[in-house]
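A single protein chain has been omitted; all remaining protein chains appear in their positions.
Letters A and B mark the chains as written, and numbering starts fresh at 1 in each.
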Amino acid sequence: MTSLKRSHATITPTTTLSSKTYLRTLKSGKVQKIVRELYLRQDIPCSSQLCTVCLEQQASGYHQKAAPFVLSATPAATKQFPQGHYLIPDTNAFLNGMDLFEAEGAFTDVIVLQTVLEEVKNRSLPLYHRLIALTKNDGKRFYVFFNDFRLETYVQREAGETINDRNDRAIRKATAWYNEHLQQAASARKSVRCPAVVMISDDRDNIRKGKAENVTAFPLRDYVSQLPEADKLLDMIPERSSTRDGKAELFYPEYMSMSAMLTGVKAGTLHQGIFNVSTYNYLEGSVHVPAFDRQLIIQGRENSNRAVSGDVVVVEVLPKDQWKAPSSKVIEEDEVNKNENADNEDESEGIVTEQERRALQEEVKKTHASGLENQPRPTARVVGVIKRNWRQYVGHIDRDSVRGGSKNGQAQQTVFLIPMDKRVPKIRVRTRQAADLLGKRVLVAVDSWGRDSRYPVGHFVRSLGELETKGAETEALLLEWDVQYRPFPKTVLDCLPAEGHDWKVPASKEDPGWRGRRDLRDLIICSIDPPGCVDIDDALHAKKLPNGNFEVGVHIADVSNFVRPNNAMDKEASLRGTTVYLVDKRIDMLPMLLGTDLCSLKPYVERFAFSVIWELDQDANIVSADYTKSVIRSREAFSYQAAQLRIDDDSQQDELTQGMRRLMMLSKKLRGKRMAAGALNLASPEVRVEAESETSDPIDVKTKELLDTNQLVEEFMLLANISVASKINDAFPQTALLRRHAAPPKTNFEELSNQLKVKKGMELRTDSSKALADSLDTCAEPANPFFNTLVRILATRCMMSAEYFCAGTLSYPEFRHYGLASEIYTHFTSPIRRYADLEVHRQLAAAIDYEPLDASLQSRSKLEGVCRNINFRHRNAQQAGRASVEFYVGQALKGRVLEEDGFVMRIFSNGFVVFVPRFGIEGLIRLKDLAGSERDEVDGVFDQAEYKLEFDAVGKGKRTVELFQKVRVKIEDELEGSTGKRKIKLGLV
Amino acid sequence: MPREAEPSNNAKAFLLQALRENVRLDGRAFDEFRQIDLSFGDEYGVATARLGKTKVMVRVSSEVVKASADRKFDGVFTISTELSPIASPAFEVGRQDQAEVLLSRILEKTIRRSGALDTESLCIIAGQKCFHVRADVHVLDHDGSLVDASCLALVAALMHYRRPDFEVRGEEVQIFDPREREPIKLSMQHQPFCVTFGYYEDGSVMLLDSTLLEEQCREGEVMISMNRFGEICQIAKYSGEPVDAMSVLNCMNVALEKVKVFDKLVKAKLEEDEKRRDVGGLMAELSAENAR
């Protein structure tokens, strides 16, 4: 390079200077006066291919490239405009009819005025983006004419004139100019017909003035009705929003003071509970409070008053005439409010959008129909929040809320974050990195939700990576379920044995490690686990005793020997609560050194264990039970399948196999007894993802299969847990850490049993777990084996969830485990991966006088805190595991189109939910998609009493869908245009 | 009023004559840096950079402060520079010297304005609490190329630093002690470095990494900050004889090469430091996220 490259574009003709001055009021109340220069010019082309004058004087950019002329010389003609016509729509035309302008084949040759573009941007950024996209679409021939920079069309605001009037005048002036300009152009070229220029406006005053100024003007509807495909197009014009009669509320109601709420709750006039939002309808929430059997409904944004799912709220029950039935409709936030502006700096907004009001109004109309689910239920409104449960939320940035392509990232702007969790509202986030964050998984924190903001306000925390990548999605679900996946703190290193992986059971029995330990190294012990398991918690043995009875031992990893109470490692483990299993990953509760090596009951090596040894008679009745710390040496680690093969292989007659056969025999008897006592056999959709070994990309999805050996292990673990539970409860009646499963209240089953009765004529008895277990067995259809599983899945959802608790907090009858039909229960058998088990180990060790009980385990209040945390962690771990499977199933289905059987699980008035057992996925099918309609909402004929939905499917005529019906569905994955995100989409075949 | 001693006319003439003959007094090539050395302290966030005899130490620290009302969604990041008499008798304590203003402005523009440190990630609760990250630049010895050395040390220190972890539950914040939870690296968007060109002989000779003597004799200088992707964060040519536009543009390509070298150096040194801290290789045991 020796000299600068230069662009020798000519210096352009002279311009006229004007200036524009306006005032801007900021939200802070500050008023700014802004003065801007305007350089008015005459070289802005009309962009009509008719015109030669403009073409000659057109200026070009630095790269000498001039924009080609857009508007056709022979635009489409209609009856009224045989010469063809150009359109100049005003702002409202675009705001109301954007779908129309986007329609193929109609609305070409449109002139978008600068004035209009600016107004559209002011009103709705998403619509502005759509409009800009139209101007870039070659086939549509949309041209942006900068009328405010052209000398002839510039309009100065007159004294006393409103901005709107000035803008209307500018539009009329531009239309008039175009008219005149085109006539000149046409006459210059002779023999050419001159197209008309038509202004589209729904403002009557504007049209009238236009007529007076000789401007052709039509309302949008009138114009469309002249078009050839008018019927189809007219449908796409939304009803004129019933002009704001009651001006939208500007503010959410103020919260009550804390003391007023507490007094109210005490007096029973107010109720406290946890606010939950429906996954299907973001405008409907519910709160369970002790005073009502059924959950209180909270409908609409004003009533939920800034509560976010999970918050502890105080509610006031509304008068009976305002009670509502629960929604029968799917309402999704990103569908309803997609055209909002994120930035509300400049003006105040209402808290409820017009669209939401409408969505809920339709809802109200339907409450007059009959049906059990349709009766009005107690409805309430939130009057205050006791405790926020805000956490960090994962989501993605709404592409439409991002202003421009400002990549330099200096300017801060407000954008919407759409959380992964559908129950959480959009979050306003102010960031400088908006453009970089598009298409990424993003973590944000919620900071506040003021009365004047429709949405909560948060800030950007960090980006997790590209959407749909394994790393980002895994981290996202860990964060969503609050799984503690960060590395252990360094202080944990000090708590690990100094020998590291070389640690061994001390050879000398004089070693303090041997104190109080029984030497069980001679027993023929083995472990049975899922394939590839490295954190082996449990091992078993069974020996025939001389008296004909059996000695059966369950040996559990002695984790409490390594994890001492209250040290750094214990604190970390107690915080984590549980190990979390994802499809390809494990988030450990304890460092790997312990979990997969020193504690794990690996075969062929000596390990410390905590053993429960029973004497069982031939019928598997317990004769005696013994608990002891021990040293064992496992002879083999089997997978379920390998163990099964070994047991079934008659040629194997060694002691190990014999032992397993004994265990198998006893386990079957134990199971029989349990079932007879009314234990439930519940189902949850479980699938396994098969991954390619090298890339670990998912390739297939299989339903999990259960072997007898699975049940073998399960039975003995249950037995051990039950035995240990009563042992520690005897020793520490106030502080024993137990697990209970409460009987579900009757109302939980009401809906399901009604559905079964109406649709299948079956009866679901729910008086006791035994009755339920038996009646579940009867809910079967021979022709349709899966139906029973489906009912079990639905029944499981009606249950309460099992929970840890501290013995002193409840009376003995409430200890009952409903699902297992056991009086008392705890967790003892998986201390490597559950903190509860570790605590139970400590209690049991104290109960057998092995060592004194740590002070923390004697304090009820401390234990209650531990229970709360592990209950929470336990639930989240399950959810995270499920979400991980879901993600991998999605990945496995990527790019495939499949047809599968599905079952209708739930029906709404505008869609229904289908469960596909083959993949364990559950998906919503919207009528809107089936009708192939561009319109926002499609309703079918919904018979709520009969759980039946009738609708028009495109190209298939009338169809009816009923609850529990088996349907054929098409499964494909779809790339969402707005988010660039892939999601599984179901369609009816 | 102490003042940098002007080099004698003879010394100047000698240096310029040498340059005319394509020789630098210390024998380096025109575009060659002196020995670059970078070391980290035991504490996170302390880095010392050496360019020949020039030595700059940067210490990064943080505290939790109330967020400022007009920047609710950002944390605070400040860079303070100190040219003390330790470095050179020409520097005075407590008096804002022109050189200090310029140094702090260049660092400010290179690191802060270019968004190298993502200040949004320092926000804890918008409008209420945030981290204030503070970088103190101490010049310990001055033998030219102060800006380049300071910038190198500053970027290295920021990348080395870890802030305490925190958790927000509802509306409560808990800040964790480094012993409770591993502190977190700062979120850096990119790593810009500054390269200063001194020119002589009407811009026909461009020197990199000038010594103090070379700086005193030059006709002018161009300071360029960019990252390894070739994104320029700032250019400052304040003074000196006018120079040909082409030679300024040529400087960009040279600067990019040097920036890539800096970038690699910092990353290599950080890795070295990481290894040094992992005594006995036990760090791997602390990972909680493991393959199944």
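For the reader, a short list of remarks on this structure follows.
Please note the rule applied: a residue touches a chain if its C-beta (ideal position, glycine included) is under 8 Å from a C-beta of that chain, and two chains touch if they have at least 3 such contacts.
One rule holds in what follows: contacts and distances are computed from a predicted model.
You can't see one chain of this complex, but its UniProt record names it "Ribosomal RNA-processing protein 41", from the set "dolichyl-diphosphooligosaccharide--protein glycotransferase", "NEDD8-activating enzyme E1 catalytic subunit", "Ribosomal RNA-processing protein 41" or "NADH:ubiquinone reductase (H(+)-translocating)". Contact with the undisplayed chain is limited, among B:K109, B:R181 or B:R218, to B:K109. Looking at A:F94, A:F107 or A:F149, the residue that reaches the missing chain in the full complex is A:F149. From the options B:A47, B:A126, B:L146 or B:C233, the residue with contact to the chain not on display is B:C233.
Considering A:A188, A:M258, A:A291 or A:A411, the position touching the chain not shown turns out to be A:A411 (whole complex).
Residue B:D244 is the one among B:D31, B:D141, B:E171 or B:D244 that touches the chain not shown. Residues 1, 3, 96-98, 101-102, 104-105, 108-109, 113-115, 220, 222, 226, 229-246, 248-249, 252-253, 256 of subunit B touch the missing chain (whole complex, contact as defined above).
Interface residues of subunit A facing the missing partner chain: 3-7, 9, 11-12, 15, 17, 30, 32-41, 44, 59-63, 65, 67, 114, 117-118, 121-122, 125, 135, 144, 146, 148-149, 341, 343, 346, 403-408, 410-411.
Keep in mind that, in the parts below, only the chains that are shown with their structure count from here on.
Within the complex, the subunit A residues that touch subunit B are 1-4, 387-392, 409-410, 412, 430-433, 445, 447-448, 457-462, 484-493, 496, 500, 532, 568, 576, 581-588, 591-593, 596. The residues of subunit B lying in touch with subunit A in their complex are 72-73, 115, 118, 120-121, 123, 125-128, 165, 168-171, 179-182, 187, 245-246, 249-250, 282, 285-292.
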